[in-house]
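A single protein chain has been removed from this complex, and every other one stays in its place.
As written, the chains take the letters A and B, and residue 1 is the first residue of each chain.
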Amino acid sequence: MEIKDALSGIDDDSLVKDLLKRLKDELQGYPSSLRFMEVCGTHTMSVFRHGLRSLLPDKIDLLAGPGCPVCVTSAGQVDAILDLACLNGVRVATFGDLYRVPGSQGSLALASASGGKVDIVYSPVDALQLAKNNPSEFVVFLGVGFETTIPGVAATVREAAGSKIDNFAVFSAHKTMPPALDALFTDDASRIDGLLCPGHVSAIIGACAYKPLADKYEFPCVVAGFEPADILQGLIMLVRQKKRGIASVENAYSRVVSWQGNKSALEMIDSVFQVCDTAWRGLGVIPASGLAVRPEFASYNAQKRLNVEEKMVSEPPGCLCGSILKGESVPAACPLFGRTCTPVNPVGPCMVSSEGSCAAYHRYGGVDRKS
Amino acid sequence: MKTNGNLNYGHQTGSNEKVVDKDSILLDHGSGGLASQKLVSDIFLSQLDNPFLAGLEDSAVLGKIEGRVVFTTDSYVVDPLFFPGGDIGSLSVHGTINDLAMRGARPICLSLGCIIEEGFSMADLKRIAASIAGACRESGVVIATGDTKVVPRGKGDGIYLNTSGVGSVPEDLTVSTSLARPGDKIILSGTMADHGIAILTSRTGLTMEGDFRSDSQPLHFMVGELCESLAGNLHSLRDPTRGGVATSLCEIASSSRVGIIIEESALPVRSQTRGACEILGLEPLYLANEGKCLVIIREEKAELALEIMRNRLEGRDAVIIGSVTEGPEGRVEMITGIGGRRLIAPLAGEPLPRIC
Partner (left out) sequence: MCLAVPMRVIEIEGVEGDFSTLAKALVEGEGVRREVRLDIIDRWPEIGDYVIVHAGFALHALTAGEAEESLRLLRQIAGNTDQRDTEDPV
């Protein structure tokens, strides 16, 4: 277990048991139940993979918010991506996550079946390598992701520019977390009692990014890591704040996250991308929540270079993904869930991504679902 | 095993440069004429020499087979063709032998169908034929009949193989995925996901260094010993290939109309495989194995079965991973490492590496 040498013990079941007991003790005497929201797909996955929900006290309801970048990629963006994939001489490189996400016209899987060239990559660097290896093709990297992923894409664009690689561009569907969280609660913040903040996004933007949210909406924010023990620590800190009636930002993932964040990564983002408005699946257009390639790097902007436009596409009728992402509904409440919308034949994005709330509920639910 | 061959992992160079290799497969090699004969005798007969093949007849006469005849077929389209721990040739022998063994059968012979793309390297074809021959020798089976076709360049992905297998099972032995009974123990013969990870990490776009090795191996010797000592107590056998252990357990639970419960802490995974899975965001439970089996056996005989399996190289890491329950029918649950419970569902689509 070299990877966890320094952390050996974090997955001790005795540590987890003690933390669970502590959480129950903290809740003793708290008059009502508590609804916390996590906004990170990896939190969603970890909770389900470890069966954590089945162990949590009944008083805690943990909701999955819009934390999966694939789930929030709008149907219009997916349609534009499909147009790209079907252009002659174009080869799209994507993270595996996006491969089955449906737009209104189908998914990349279908584009591939229809003759489009689609490559799965692990890193944007691999996409650039693909361009170097295939000078006669134009490689488009599909940039989806939040602040964790974006600096690496920016560094790759800088590398392409530095080495004058001409057959490479990025389709930027990137999104930033704080504006979306603000939009999520702006009409009604009373739905939740606290926010479990995403550990790896916070490694870049810093715990300080949640201060305005905590101040404005008066709910506690705790940054948490991804081991069950990390998540439990985050929940305990949220409960303690509720008991004291305070709403501040705390960091339960200090081994990775600092208050100020990662300055060099933020500068890297800023050097290549500029803020723009962007559409989120189910949430609509959120001002200043997207990132577009700066004019200085225009030749690496796939939208500009290949002249593809995002279309306005309405959501599939009946699909509750938007309201599920906001924490207003649970997957089971959706009329399509488990009927027309299944992991094999997903209608909405929350079913497609393995991190999506619906896919996770469908896959692991039943045993550990409480509602 | 039919690994999805259409997905690219950033490994194709697609270079427009054309290099003439005089040692390539030509359309003529599939014509049925002299070139075909030469290919068959140079590449296949020389390696697979046996009395069934020698006469180059249209079909093989196997003669009398004792017990009930067991018959199976599988096609092999793995990408890449050569991977750490094996290649498409040995895989096509092991895979079909294992399919026979999972019904308790003793394999007797296989057929071999090759569909080769024009321009395929003769040297690679020789290598694959030698690998098929080696796997047959080690397993004690023969290729009794075969066929070779060549398709035009661009109409195939190098080479596809199909093997069908004939075996026999005694009149009084029936093992089936529909025969798991509440109370039975579930044994897994060794570590999970080694084949799946060996394939994924040998696709250049996902390269990482590590001692990855496919587990491709024949299981019929070990299964033969189990059947001999434990017939009647041995209820189901399954090789968890595509879809992994998770999907196989779901299939058993549903066809036997029982429930299954497994313990996460008991599941054997090599540390390199686990490490690669963590990086790629994949779960070992859902990745392919090509030399492992699930054994469902009456509780009283589970320890004896374990002992028999652990005495063989292919079963030395065998462990009990869980047990069969009354139900609910078709439900597979796992007690997680931290004592939580989660439902195990069958795999929905090809497992793709994810970063988000």
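Quick note on the criterion: a contact is a pair of C-beta atoms (placed from the backbone, for glycine too) under 8 Å apart; a residue touches a chain by one contact, two chains touch by 3 or more.
The structure presented is a predicted model; accordingly, all values stated were derived computationally and were not measured.
Partner chains of the missing chain, restricted to those shown and counted over the full complex, are A, B.
Within the full complex, the residue among A:Leu7, A:Leu87, A:Leu110 or A:Cys208 touching the omitted chain is A:Leu7. Residue A:Phe146 is the one among A:Phe48, A:Phe146, A:Phe171 or A:Phe273 that touches the chain not shown. Listed by residue number, the positions of subunit B touching the unshown chain are 207-211, 271-272, 274-276, 278-279, 281, 354-356. Of the residues in subunit A, those that touch the hidden partner chain are 1-7, 9-10, 14-15, 18-19, 21-22, 40-42, 67-70, 95, 122-126, 145-146, 148-149, 151-152, 154-155, 158-159, 198-201, 203-204, 229-230, 233, 236-237, 253-256, 258, 262-265, 268, 355.
Following the convention adopted for this analysis, only the chains that are shown with their structure count from here on.
Here the spacing of subunit A and subunit B, counted between their Cα centres, is 36 Å. The part of subunit B that touches subunit A in the complex is made up of residues 6-10, 13-16, 205-206, 271, 275, 278-281, 283, 331, 333-343, 345, 348-349, 352-356.
Against subunit B, the residues of subunit A that register as touching in their complex are 1-3, 11, 13, 16-17, 41-42, 48-55, 68-70, 93, 95-97, 99-100, 112-113, 117-123, 126-127, 129-130, 133-134, 136-137, 144-145, 149, 228, 342-344, 353-355, 362-368.
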